[in-house]
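A single protein chain has been omitted; all remaining protein chains appear in their positions.
Should a chain be cited, it is by its letter among A and B, assigned in written order, with residues numbered from 1 in that chain.
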Amino acid sequence: MKKLHVSTTVNGQPCEYLCEPGQVLSDILRNELDLTGTKEGCTTGDCGACSVMLDGALVCSCLVLAAEAEGKDIETVEGVARDGKLHPVQQKLLEHAGLQCGVCTPGIVVAAKALLEKNPDPSEEETRYWLAGNLCRCTGYDKIIRAVMDAGATMRGE
Amino acid sequence: MTSDMKVKTKFRHVGTSPIRPDGLDKVTGRAKYGADLNLQGQVYGHIVRSPHAHARIKSIDFSEALKLPGVLATMSAEDLPEPGEALIPGAEIEMKLKNVSPVIMARDKVLYHSQAVAAIAATTPRIAAEAAKLVKVEYEVLPHVLDMHAAMAEDAPLLHEDNFTVGVDPAPEKPSNIAQHIVMPKGDVEAGFAEADLIIERTVHVPMCHQAYIEPHACVAKSDENGKIDLWCTTQGPFMVRLLTAEITGIPQKDIKVTASEIGGGFGGKTTVYIEPVAVVLAKKAGRPVKIVMSREEVFRASGPVSDAETRVKIGAKKDGTLTAIKSEMLMDTGAYSASAMFAGVLFGTAPYKCDNILSVGSEILTNKPRVWAYRAPGAPQALTAVECVINELAWELGIDPVDFRLQNAVEKDDIPLYGMPFQAVGLKECLQAVKDHPNYQAKLGENQGRGVACAFWINAGMQSSASIHVTPDGGLSVMTGSPDIGGSRASMALMAAEVLGVPFETVRPAVVDTESIGYCDGTGGSRTTLATGGAVIQAAEKLVEELRKRAAASWQVEIEDVVWMDGKAVERCGVGIDELIEGSSPVKDGAKVLTLAELAAAAGHTGGPLTAVASLHAHNAAPAFAVNVCDVEVDPETGKVDVLRFTCAQDAGKAIHPAYVEGQMQGGAVQGIGWALNEEYLFDDQGVLDNAGFLDYRIPVASDLPMIDTIIIEVPNEMHPYGVRGVGEVPICPPMPAVVCAVNQAAGTRLYDLPMSPPKLLAAIDGEA
Partner (left out) sequence: MQPLQFAAPTSLAEAAQILGSSDNPKVLAGGTDLLVQMKLGLREPALVVDIKQIPELMQLSLDDSGLHLGAAVPGAVVTGNADIAKLFPGFVEALGLIGSTQVQGRCSPGGNLCNSSPAADSVPAMIANAAVCRIVGGSGERSVPVEEFNTGPGRNCLANDEILVSLDFPRPAPRTSDAYLRFIPRTEMDIAVAGAAVSLTLDDSGTCTAARVAIGAVAPTALLVPEAAAALVGTQLDDDALAAAAAAASAAASPISDKRGTAEYRKKVVGVLVRRAAAIAKARAAAQ
């Protein structure tokens, strides 16, 4: 089968790859580009572990064909910390013990960052609903929600 | 360890909640989980699974599959040694190879839908999947049985022709689907019921569920020209993987190295193997590394879900609230092979209560469903749920506050539970008092709202662990164990090492290493890691302190007794009594000699060589954990929808090494229990095919379903542990189910004990149709 050639930007850098027509973006990120921070918990869009930003929209990369990403801008968890500094969401997840096994954490980081960029001061309810597509089986969500809201406060300079 | 040991109560590091050492890698995506490794030359395994719930395998034909370009190897049970009756030697729990091997690859018969029957290795995952479809398996379909009661019927389809119920005297002459039976009596229940003023009897059904860890099983196996196996996988126990892979494949343990990846949740579900032996066999046959990653659908259909159970509980009480008798009869589903935790259910279901007359019996039933496996406090939630639901009804009927009712009957030191070992100090009453004093217990309930209370118990495990510590030339500490870090255990290992050595937490680098780099460790499970592996870390650190004192004494030419270790330094005692030396208070006499860890490490080459210490142990100092939950709910009487309003957990941790991660265990367990109570269940169609094999319809709680989960850590020290540690990981899943059920029944005015309390079922109960 002939592969398709795709040109994208990944975490700010130009990036080209070859993919099969049926391959999904999470597969390419993980197994071609070695960006294994994007996790696959279900590959059916139900768990959110593969969350990435695609042209500024929060999506499940398991529900995007790699071929669709032509010309698009992709941001993964590997691009969240910049210049050797953690994003406040990452820092607060650590401080609040907002991770146990950590496999949902990359998806939570990407999704929570997207929330705070759209809504700098979310309520607990808004935070919970925004993150409803990011399943966590370890924490019961309590410390994750506290961490994300605290990250918001930090970003607001509080 | 002896019970007269002095439990340390003052700490510098233990009891704080620093950022976990592996945290950076986990928030940045660098941490490597099971599916994150790709090896040079790697190919991909795919498993062929049974379309039938019960069938005889007549033949397997790989010829068409082998014609597909890119297919490199095939496998079936023919490639594995025939398992006999023997127990697996050295396994953490008693199991027969013949009950384990067929879960990896079915032999002769398939006993549940999606059981593995063959496997393919090919150059891409897509080719492997296509080839799997071309494998022709000829089946003789047999009648199947899914329901426990139907399985016990005289004319039920028989899963195993050689299954004669264990635990029945005289031994049965006919085979059946009842694997085991157990009777645990204490006192005289009939006499106890005769004394009772009130007797309540209920049957409580808890559904089959799944651990639902977010990371599917994944592994990469490599076999070299000498037959040495290198296996990378996500597991709670790399040594367990080594053992089971060896037993199942016939490859000696000494030829297998297992490296545990970071693990994306397990909850007991990753204390066995599913794909690892298959990857090993395929790698040997293909001559290439083989990667297998289970799909989410495969995880639900063909890993080890959790027993459904039906428990009939009858409890008698006097008007004043004294319990007079408890009778519990449990049926526990084990799926296709005997592996359930029925014994734990029978033994532990009544453990929170003082009662002289108890009869607890259990039967383990075989059905054509996936072989069950462990989930957090295996067996206990099902049993405790049934008991707690009846306890609540008794309290309501007697007009006694449900916390007071439990306080009156709660076990304490020296009480003897059904399993026979008298309790040392336990914190059940402290937990009950704490929830009673919590503001949540005073919150007013509105219309359609209800409150449930529940107690729980878990025994906690000890078992075997090893730890080793190396000192870097500049005084850093590597602490190595073989216990995968599933929820922050590296942090607790580092805290305990830092505590003993008197160094900053950041000085310690904890690592989880492969099976060739550390002595044997049982798996991360049974709430044992902080206690047992932590115990090995404490012992290794103490040995290292001894060695450091020795080195300092030698360089000062004094006796080792004249050197004390404090604040990370060797200090010459100079006649000061040990009691006057208080850490951190600078007791060093003028002119006394001091050597820091870094100075001792730098000089190590001249004082006897590298500084290392190793400790291995078999921990027999585990102590049980108790927990109490209070749950407030609101029920929509028109739809049967339940909202959890408030949730309070109190738990006796003994000593919380890293309190934030102890709270995390409590919160996580609470939410798993809430999910099991309200919506999680395995739904099979009449052909035995799982109808909800995905996160869309296997409904684990999402963030918006929940309130904050309030926690209260109680610390009644384990008298047998140097720091007072009990286990904390498992008991949190035990009380939430009954707490939710009782809250819902109070809110809705129902007596629904058929879980989960999903909206259609609850609405039918509300409308009087149940």
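Throughout what follows, a residue touches a chain if its C-beta (ideal position, glycine included) is under 8 Å from a C-beta of that chain, and two chains touch if they have at least 3 such contacts.
Keep in mind that what you see is a predicted model, and the values were worked out from it rather than measured.
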Cross-chain touch to the chain not pictured, restricted to A:15, A:35, A:67 or A:99, is A:67
Full-complex touch with the removed chain, picking from A:15, A:58 or A:97, is A:58
Answer key for B:25, B:130, B:542 or B:562 versus the chain not shown reads B:130
It is residues of subunit A that touch the chain not shown, namely 1, 4, 20-22, 24, 43-46, 48, 51, 54, 57-60, 62-65, 67-68, 70, 111, 114-115, 129-134
The missing chain sits against subunit B at residues 130, 297, 638-641, 678-679, 683, 691-692, 694-697, 699, 701-702, 704-705, 758-760, 763-764
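To be clear about the criterion, only the chains that are shown with their structure count from here on.
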Chain centres from averaged Cα atoms put subunit A and subunit B apart, in whole Å, by 29
Listed in rising order, the residues of subunit B that touch subunit A in the complex are 17, 19-20, 22-24, 26-33, 35-36, 38, 126, 211-216, 262-267, 293, 295-296, 486-488, 658, 660-661, 663-665, 667-672, 694-696, 700-704, 706, 708-709
Per the touch rule, the subunit A residues reaching subunit B in their complex are 20, 22, 30-31, 34-44, 46-47, 49, 76-78, 80-81, 86, 90, 93-97, 99-106, 109, 124-125, 127-129, 131-146
